[in-house]
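The structure appears below as structure tokens.
With one protein chain withheld, the remaining protein chains of the complex are depicted in position.
Coming up: subunit A.
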């Protein structure tokens, strides 16, 4: 039975200028899961995170963290929450280790040099501990942000585009970090523009656009529901009609019978299997084909599709 760690109901935020950044968001996050929040620029991801973390004052709705109302128990609750914001921001002139200690103290945790060392080592920052932050590379600076957020051992961690502007190697490194945190039982909510990141890391995925949650589901379920394989067979001599053995498949003819198009599958590999079967059937029927193109829809396609469909159901 999943235990909810964060419960958001009817959350609204209208900024002073009149921009409605959140428009009735309902979202439940369970303990120990990794939740990826996907959405285009300006969808409201940062605003949503800011509302939970105390950077933004919601204009409506209710937030419960660890079963406590955020509006009244914010002080207890925040000790357990960590935030890595989208932008790099700290006292650039300070030393790495001092900034990490500072964060730990600010969140009310007792000094613990061993834990600070552990955090710095896990992020490959230990050798740089006495460097001024401004001397570090961009990727290293981002790690310092993460180290600061982890310094007080939060139970719930928000990562706002943790891998923006980070090279491939560092990104993989970051994913390993997230995996380690998952093993420690930390619940993680991350926002990202990189679909592969959500596919790689997340247990569940939520899609947000224009301040509304369009879809929330298990990553695999989303793939199963919307994952599609598309295949184009280029047939040598035009077919007048679909050969009988093929009629059970989601196929049709295009371009005067010179192209056989398959659209199906559910993201579990069924699509690829059926395309292989089709190829064998065509060969067995003596239908020669000179080309085969297949395409798997990614989370990105799903996401783009969703954004272009009218909103049907909000999870």
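The rule we apply is simple: a residue touches a chain if its C-beta (ideal position, glycine included) is under 8 Å from a C-beta of that chain, and two chains touch if they have at least 3 such contacts; residues count from 1.
We adopt the following convention: contacts and distances are computed from a predicted model.
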item: Undisplayed chain, where the name is taken from the UniProt record, one of "2-oxoglutarate ferredoxin oxidoreductase subunit beta", "Acyl-CoA dehydrogenase", "Ubiquinone biosynthesis protein UbiU" or "Transport permease protein"; value: "Transport permease protein"
item: Listed residues A:90, A:126 or A:175, member touching the removed chain; value: A:90
item: Full-complex contact with the absent chain, from A:6, A:65 or A:81; value: A:81
item: Absent-chain contact - pick from A:42, A:60 or A:108; value: A:108
item: Hidden partner chain, residues of subunit A it touches; value: 15-16, 50, 53-57, 74-79, 81, 83, 85, 87-94, 98, 101-110, 148
